[in-house]
Structures are given as C-alpha cells and as structure tokens.
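Left out: one protein chain. Kept in place: all the others.
A, B and C are the chain letters, set down in written order, and residue numbers restart from 1 in every chain.
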Amino acid sequence: MDYLHHITADQHVILKLPSGNWKIVELKPHTSVSLGKFGAFQVDDIIGYPLGTQFEIYYENQSQPNDDDPKNKNRTPVGKVRIMDEDVGGSTEGSELSNVNSSANNMNLINIGNEIQAMTSEQIEELKRQSISGEEIVAKMIESHSAFHKKTLQSQEKYLNRKKRKFAKYFTVEYLSASFLLQWLLEKGDTQKVLDMSEETVAMLLNVANIRSEGQYLCMDETGGLLVYFMLERMFGGDNNSSHTGKIVVLHENEHANLDLLKYSNYSEKFINDHVKTVSLLDFFEPPNESEIDSYFKPIPKEEARQLKAGKKNAYQRRLKWYYNQHEIVQLSTKSQYDALIIASTLQLSTLVPLLAEKVHGSRPVVCYSQFKEILLELTHTLYTDLRFLAPSISETRVRPYQSVRGKLHPLMTMRGGGGYLMWAHRVIPAPEPPAHETED
Amino acid sequence: MDYLHHITADQHVILKLPSGNWKIVELKPHTSVSLGKFGAFQVDDIIGYPLGTQFEIYYENQSQPNDDDPKNKNRTPVGKVRIMDEDVGGSTEGSELSNVNSSANNMNLINIGNEIQAMTSEQIEELKRQSISGEEIVAKMIESHSAFHKKTLQSQEKYLNRKKRKFAKYFTVEYLSASFLLQWLLEKGDTQKVLDMSEETVAMLLNVANIRSEGQYLCMDETGGLLVYFMLERMFGGDNNSSHTGKIVVLHENEHANLDLLKYSNYSEKFINDHVKTVSLLDFFEPPNESEIDSYFKPIPKEEARQLKAGKKNAYQRRLKWYYNQHEIVQLSTKSQYDALIIASTLQLSTLVPLLAEKVHGSRPVVCYSQFKEILLELTHTLYTDLRFLAPSISETRVRPYQSVRGKLHPLMTMRGGGGYLMWAHRVIPAPEPPAHETED
Amino acid sequence: MDSSVSPFSYRDIIQEGDLALVWISRDNIKPIIVDANHMFNTRYGSFSHKSMIGKPYGSQIAIRTKGQNRFSFIHVMQPSPELWTLSLPHRTQIVYTPDSSYIMQRLNCNPCSTVIEAGTGSGSFSHAFARTVGHLYSYEFHSVRYEQALKEFKDHGLPNVTLTHRDVCSDGFTIKRNDPTSYLFQDDAAQATINANAVFLDLPAPWDAVPLLDQVIARDQKVGVCCFSPCIEQVDKTIEALEKCGWTEIQMVEIQGKQWESRRQMVRTLDDALERLRDVRRRKEEGIERRKQMYDAVLKDDEADGEKSERPQPPKTKFNPFGKGTRVREGDVNYQWKQVTKVEPEIKSHTSFLTFAFKIMDKSRIC
Partner (left out) sequence: MDSSVSPFSYRDIIQEGDLALVWISRDNIKPIIVDANHMFNTRYGSFSHKSMIGKPYGSQIAIRTKGQNRFSFIHVMQPSPELWTLSLPHRTQIVYTPDSSYIMQRLNCNPCSTVIEAGTGSGSFSHAFARTVGHLYSYEFHSVRYEQALKEFKDHGLPNVTLTHRDVCSDGFTIKRNDPTSYLFQDDAAQATINANAVFLDLPAPWDAVPLLDQVIARDQKVGVCCFSPCIEQVDKTIEALEKCGWTEIQMVEIQGKQWESRRQMVRTLDDALERLRDVRRRKEEGIERRKQMYDAVLKDDEADGEKSERPQPPKTKFNPFGKGTRVREGDVNYQWKQVTKVEPEIKSHTSFLTFAFKIMDKSRIC
C-alpha cells in the first residue's frame, strides 16, 4: 500500500501552491505538470517521495528556456525539483492588522508597499518569463523599492514574506484525502455543488452516524459523490485491497447516481463496484418483481454461454448483467436492513426520512445534512411525532482557525460563513402502550 | 447630579455579592440591608461614597451579636463597613480545567477538596452564625483539612480562593444601569420575561436604531420596560434634570403598558411622564375622534376650575386629565412622524411592522428584536416585497467572555446560549417607476 | 455475551450479558449489563431486564407504574462511542464529539491509521478512535485511571487498543517488556513497534512530550499531531516546541458546537390583539358613559362629593384569542404556531484549543 504514503505513478494527488490554492493532478509517468506562474515539473522526478513532501522548482540554466520559438513564449518551462526542508508559507493571512506594531515606528507605514514600487508589472512579468527564481525577483524589487529602507524591521520582513510567496516556485504533493478534495472544491467556488458542507460538519456526521468498516449504509448524496468519498475513506482508508466488507447503498433521484467526484479517488473500479451500490428512489420504493425479472430473462448454463458466438455473447452478457442488477435491487430494497441512514439531499426531508428510516435497524443513527437549519427544523418537527425516532436534534459545528504565529496569535479576521447543519436521531422500535392496571384503591 | 456617581439616599442601587449574584436595593436612610450569609450593613454607612465602591462588612465584637434571644438566632447581625482597596473575586469561573497544571505534580489531585474535608457543614454553619469573618472560617477549615499539605501550591491557592469567595463578607454598590438590570434579571432566571435578550443585542439595537437624546421613537416593549429603560439611559443618562427633549411612545397590546421595571429606575415620575407616553395599539390605529372627545368634555376656564369644591375639583381634574390624554393620543397616532420604530414584541411582526412603519420618517431605521431568527425571517420576506423598506437584514451579535487571568487565558467554558436577533431596515419612500423613453432606433 | 464480539460492533438482539445503554433522556443515559435477574430502576418506574432480552436493540420498553398507573418507558440502545460519551457523568473531563470528530478527520483517521493518544482520561475518545483506526496506543499516567481503563477496554472488547501506564512527558512513548502495559509482545522483541501516523496529546504540558515523539512515529510518512489545551498560553508553548522539533503546517483552531432544539412560538396576529383591545374599549366606553353621567350629576349637585360616590367597575373581559392567563401547551392545536429553533440554555463555549502540526521524518525516495 505504498500509494497511501508515497507518491506513485498514475495516482491522483493534490498539489498545494504558494498562493494557497490547490490543484488536482493525475501523475502520468513521463509527462510534465505545469503550475503556471509557479513553474512546471516532470512527474518522474517526484515519484517515490513521501506524500506530503514539499518541492522547489529550480532552473539550472536560466537562459535556456528563453528560446526564440514564439510558440514557447507563454509555455511554462519545465524545471528540476529539489526537496524543501523548511516549510514555507504557514498560516498567516493576507489581511493586515493596523494596530499590531508599536505606534512609535509606525508613522511612515501608511500605504507603503503598493504605492512606492518602482518596478512596473510588465518588468515583473518579464522577469517571471525569464524564469528567474522567486528569491531573485524579490531581490530586484527591493533594489527598485525606494522606501524599503524606511520600513521597520518587522514590516520589512512582512513585505519580503508576502513578495516571496507571490513569486516563489514551490509546491507540496499531498494525498488526495476527502478533506482536501472538499477544500479544493470550496476554493474553486463550488460551494453550492457540495451544499455548502464544511469539513467539520461532515466530520461530525461520520462520527454520529457511527461509520465503521463493516457497516451497510443507506445514503443519499447530492454533493456529487463527496459524501460517499468521505465515507469510503473513513471505512477503508484508500486501501484497494481492504478486507473490510462495508457497503454504501446510494439512492438517487435522477436516472443515474451522480458520484462524479469519485473519479479523483484512487479506488479501483472493481473496488467501487464492490462497495458502492446505486439504486434509484423509484426502484427502492417500487422494486422490480422477482418473477417478472425471471420472465424477461433466464441465465443459461455457463458452459452453453461460453460457446455463444461473439455478437451473441455480448448481447447475452449485457442481459445477464441486467438480470443480476435487477435481483440486486430487489435484495437492497426489500431484504436489507441498514446500519445508518445518511442523507445530504435537497429533496424535502420531512417526506423522505420517515420512509427511508423503515429500512434502518433499531438503535442505529439517522443523520441528515442540510445547508439550512430551517429545513432540519421542519424535519425534526415531523420526526418528533413519529415514535420510531429517538430524540431528534439539530447540531451546528464550526471551526475557527487562528493565525498561529507566536506573538501574533489571533483568530483569522475573516472566514467562510456557512458550513451546514446536522439532524441526528436514532431509529427505535416503539412498544405498544401497556394496558392500564386495574386501580387498586 | 451627584446621584449619578455617588451613593445617595433613597436611590435604587444594585449590589454585587461575593457569590457573583446581584441584589437590587432601595437605600432608605437609617435602615439596614441584609445580604444573608454575606452579612448586613447600615445604609447610612455607605451614603456619599462613589458608586462602584467595594465594601467589606466586619464585626468589631464577635461575641456581641450572638445573644441569647432565640428570635435573633437567624437574623443576620448588622456589621460595620470599610472600603476594600483591592478587587476580590475577578472573572475566574467555577468549573475546573483538568489539564492546566503540569502533569508531574498532578497525580494526587483527583477529587481533592470535596471528599477530604473533616468539618461538617453543620460546623461551618455554626461558624457562620457566629459571624466569624470569612478569613477565619477558611483558616479553621484548613486546619481540619487532612490533605491540604498534599496539594500543590497552585491548587492550594485555588482552593483558598474558592473558599474565601464562599465565606467572605463584601459587596460592591453599583449604579443601576440598564445592563446591570438585565444581568440581574437573567441571573434571577427571568430569561423569558426579557425575551432572552442579551446586553450585546440590545446594545446593537440602540446603535442601529440611531437613538439620540432628541429623538421621537415609536416603540413596543414586551420586556416589562427593560428596553425602554435601555433607551432612556442612552438618551438621558439617568439625569432627571436633562434638558433633552426626546420622547418614547410605547404602544401596548394590553389595557395598560407593562413598564414595571422602570420602578427600579431613579427617574422621577414627572420625568417619566414627560418622556414616556403609552398608547394602546387600538388607540393608535383607531384613535379617538377629536370632536367626539370635545363632545364628552370641555375644559372650563382655569379661574372657574380653581373655585370648584374639593370633591368636584377632583372629578373635574380626572376628567381634564382624560381630555388631555385623549387629545395626546390623537396627536401621537395621527400627527407625529417618528425617528425610529423599535419593536420587541411576540405579536406577529409581519402583520405589525408594515402598519407601524407608516408613521416613520424617511431614512429612519426600523429595528425589530426577536428571540427567534425564524420570526425575523418571515418578517424580512414580507418587507422585501414592500418598497418602503430598504435592505432588511438579520443580524446576530454574541459576546464571548474570557477567563481574563494572565497565564490562564481562555474563553469561559460555558456561557448562556441565546441572546436573540435583530432585523434592521430603513424606512424609505418609493418613487413611481419612470415612464420608458421612446426607443431611438 | 460472546466475549469475542465487542458490544460496540453492530448487534441486533438484546442478549443476556450484553452491555447496553438505557436511554431515559438525552441527559440521562445509563449503561447496564443485561442480567435476567435484575431490574433497572428509575424514578419513573422499574424495568425488568427480562423484558428486554430477545427484543431488538432500539426497542422501547414500556410499563405502567404500579403506584400511579402512569405510562412510563425507556429505550434500550446498543452502545456507540458517541452514545457512550453522552452516558458519561457530566463532571468527567471528556473530549466532546464535535472536537473528537474534527480531530479524527484532520488526522485522516481510518483503518490504515496507527494512533497515539495521551492521556486516556475517561476513555471516551479512545472508543471513537478504536472504532475507526487500525491500532490505538493509549497512555495514561494516573494509576487508578489506568486500571479502570484497562478493565473497561477489556470488557468493551477493544482488541486494537494497547494501553500503557506511563507519564509520557518524562518517560516517552516507547513500550518495553516489563512496562505496565496491555501490549502483547511477539517472540522476544525487546520493545513494541509503534510507527504511529497520528498523535493526539491531551496533556497539561504537551511541550514536554512533543520532543519524545520521534522515537515512535512512522519515519517515512507524513504524520499528524493534535495537542488539546484549554489555555492560550499552553498553545504558545506548544507551538514553540513543535517548531523546535521540526513540525510544520502548524495551525491552531477552536471548535464550536451548538445543539438546537425545535420549538414552536404562538402566532399572535395584530388583528387578534386589536379585537381583544376592542373588547376592552367596549367595556371602558360603557364606563366613560357612566362616569360622564356621574360627572354631570356631580357638577350639577353642588353638595355631592365626587370622591365618595362609587366608581363603577367594568366587568372583566372574557375574550382572549391567545389564551393568556390559562397556560397554553406549546403546539396546542387550537392555536396557530410558528416553528422556531432554540439553542441550549447553556452552551459549551470553549472546550480547548486544538493545535495541529505535521512532520515527515525521512523524506528519502523509495523505488
């Protein structure tokens, strides 16, 4: 299972760039990956290092990529990589704080930085095209920065760090965890696609839903497969050879389930077929009739099937697949009891949950995600009056990250709002009201 | 205006007790005030000191109050007071933190304190009845505390502070500000009576409603007068002789407005009558007819009225008051435009606000408080479709207090939930849609 | 109960010897060992374990109390780490579910994880880790708590948890033969092979433990650590130690978890309020009319004393669309209601600061 800890060929990984942005790439051997202004590198050069390693891109011969072919003018030249041993670009944030520095040496610091900079952006672009390293660009900028010497030591440092981050050519290769996939989607602006879900809320969901490697889960996922990926990662840890038997049955309201995001996972097709089953809501509530299935098609003995001609064989195999699939639908919708019901859907939950919960074992959790508290409010009022649900409640979980720099500790000045809410209840089995005792007095 | 800054006879003040609890008292001269287990003091002894002063109660002759009269056995003996110069009982909280101390010297500290205490509570009660000072009780308890020497220095200190707070006899006399009044109500458990309102939310209300000393405000107050008191304090600062002309018109849904809490204020009756007007919702929406009022009653010339006999004069005065009151209602409900509409009511806001806002000047704020966001959600959806309201939005403001002890800084582990929400909009004057230009091409 | 099966793994039927959780209310959940000869007593009545046995987990057990003939019930639940956490006494210092969930996610816990936890404490987080990860090495420095947890983990069938009695701040994490530990040594290995890839430190002075981690974390992988500290000064010292020991991507966060109740508020329309006031006004106007007559009479009669003449009292109103005075039950179908959410009266405004950091000890390339 080296692919869980080391950079491996043909793997999907996520790259963290100096800008704080993320990029997902598939590591095709013998190709190069371009990071735009942050340079480009050969995939083969990074294979085998531990996931999480930070690389710097450098150019041995600065003039070489600057050839005369106009086609190449805007192509990022491919550099070499070396491991960076020090972490660059921690968790400081962009926005500046007005009253952190001591007032005494602060008087000259208004609007410095942007205004008093002698290099034009064209000049800087030219330098970047010349693939000069970040350090060097910054050095040149300092030369031409008329007021640099007027800055205090602290603000000089700040300025340098900001500029370095802007022009440095480095990247970190990370394992494509579900959390990183979510972060990538959010930074891309796909907030609505994932129903505004936050890492902390889905983390809470995984725990209160009691997700285990051996569980059979009934799930609706309107986040394009992100929720299913979170569950798979929790259940199997990215291990294609996992011996665990857990299964996720994904109900969908369209003709096909949308689990598109699983394409970024490193699970094999077989693994996903074994552990993720999709059934439409209609098939689930009105499953096919077994005898009707059998009336449409009957498998012929294997020996016979093997002797079919090519064309016929294909038609037969397709029909056979359909046949097994129909029987599986019957199995999943009528003969299975589930270990949790997990819903992230914009269908009206108050009509959905009471019906689906019928398929959940006693004492097992029912957990619904919604972007809006009001939706869960309506749901809980419905569930309160249904004795099959124990103590439905709504929870909100929010993470508050800090600028974690010693001497300058404070919560980040701004952060994403939202993050969604969870409804958590347990499926229980009501008892009939016992008859009254005959009164004794 | 000494009564704003100094303890004055016949004033309502609020006392902060060592337990962190609050007590409102009226300082009647030549009487004593009992603080139960924290002792008792003479009102005359504290008059003239600055408001905010912390006093200690002490007993010069310990045996004296312990007389044999059984009636006095449960009466708190009245002590003398002296000014305390050091602040006792800062903002540390009761709940303990498990992992603050270093692990090395923590091994013996489980469940210490409550379990290993040799004095019975009866013995302690007896000591308290003997009015021994807090310090002394604590000293006796230490003597009988078998494991005290096993504690670390830090936990000994903690223990002592906790015990001192429990038995010390001191109190702080504070100006009865609106914030303290609210705090007192909340600690009394009157959360629902004040609609779960928090200091920070009402503070935000006062600012976004643009409360000024000269404003004429239309107000509904279902907090028993607390909101009106907040407004009066902001407008006049407790000054009975204020020259400011501001007025609050309080609409009420019952026969009489409930402004009970104003009884704790130090405003004179005249001041309140001048600056707070109450009108029932019905009178406001269906005001009396002026000619009808005049048909019921016509004032007679002053000279004539003066010569009425005692009985008649009273009847006449009552009628005259009614007459002016009726005309004032007409004035307030039909002839006034207000500088803000401020509502803290559980009446359905979406039916109420559009009607009341008609009486608000253009460009002036409309601010509604509700304990529940869902109520304001319904309201804003109504106001969105009404062009007389600009940009209605819902705000939530929460204060997060810290244990503010150097070396042990952290947010308090628990705090009150709730605090309510505000809807803030501006009254505006819609323009008719201008006609389309004739198309030129 | 089959001792090889953990009471925390999925089970369906309540059986003799099972560890079960009796749910009385959200704030009152009690563990029991099912024993056909026992009763479960509450202030609402007594429930025989016999009536539970053979029923599916999640079953409501209902009785009528003998004395007051009242309907009373409990639910018998199968334990999960989260329900177990809820069942612990409130005074116990525990890592609550919003924190433990986030920590597990940030450290990417899954069956391929090997986790170090110090200290064990009430063991509540250990249960959540044990459910998910490949192996958990938990350390507890307090001997009584160690013994308690040792027994509990055995009773709860958590075979993937190794518990060690240790002050990790002074003695580190390495487990050797003859150490007080539940570790099962293979052959004649002198010490345990840990290779943790995730670390959780709930210690008063994590900065003492951080330098000792290098001996036990996996060398060739990215390893994550989370330090759990209530005070900000602890965070400062922790960051200092992490930086010094080569940990990167240091970030401190707080988790804020809130629980919302669903409630209803009566819809009280302006029209109803006005109608009520009209009723009052009608009464008043009768009064005014009467008073006017009286007043006219007084003015006419020079001798009468206005004060003494009886002022007529209007009758009390009967009309009240909001049922004031009489206590209306929330949700009463005779009134209209608006659904609202209400946060708990007291919220956990702070648990601890969570400081995360990551480290790859050996960045050499493999082929």
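What we mean here is this: a residue touches a chain if its C-beta (ideal position, glycine included) is under 8 Å from a C-beta of that chain, and two chains touch if they have at least 3 such contacts.
Note that the coordinates shown come from a computational prediction; the quantities given were computed from them, not determined experimentally.
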For the full complex, which residue in A:A9, A:I24, A:V330 or A:L412 touches the chain that was left out?
A:L412
Footprint left on chain B by the chain that the document does not show
1-2, 4-6, 48-53, 83, 85-87, 90-91, 175, 177, 179, 199-200, 202-204, 206-208, 210-215, 233-239, 242, 244, 339, 361-365, 373, 377-378, 380-381, 384, 387, 390-402, 404, 406, 409, 411, 421, 426-437, 439
It is residues of chain A that touch the chain not shown, namely 97-104, 106-107, 110, 191, 253-255, 280-282, 285-286, 296-297, 309-312, 314-316, 319, 346-348, 351-352, 355, 371-375, 378, 400, 407-418
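Everything that follows uses one rule, which is that only the chains that are shown with their structure count from here on.
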Rounded Å distance between chain A and chain B, as computed from the means of their C-alpha atoms:
48
Using mean CA coordinates as chain centres, what's the chain A-chain C distance in Å?
27
For the pair chain B and chain C, the C-alpha centroid-to-centroid distance in angstrom is 33
Multi-chain contacts in chain A, i.e. residues touching at least two other chains, fall at 377
Can you list the residues of chain C that touch 2 or more other chains?
232, 254, 258, 339-341, 353
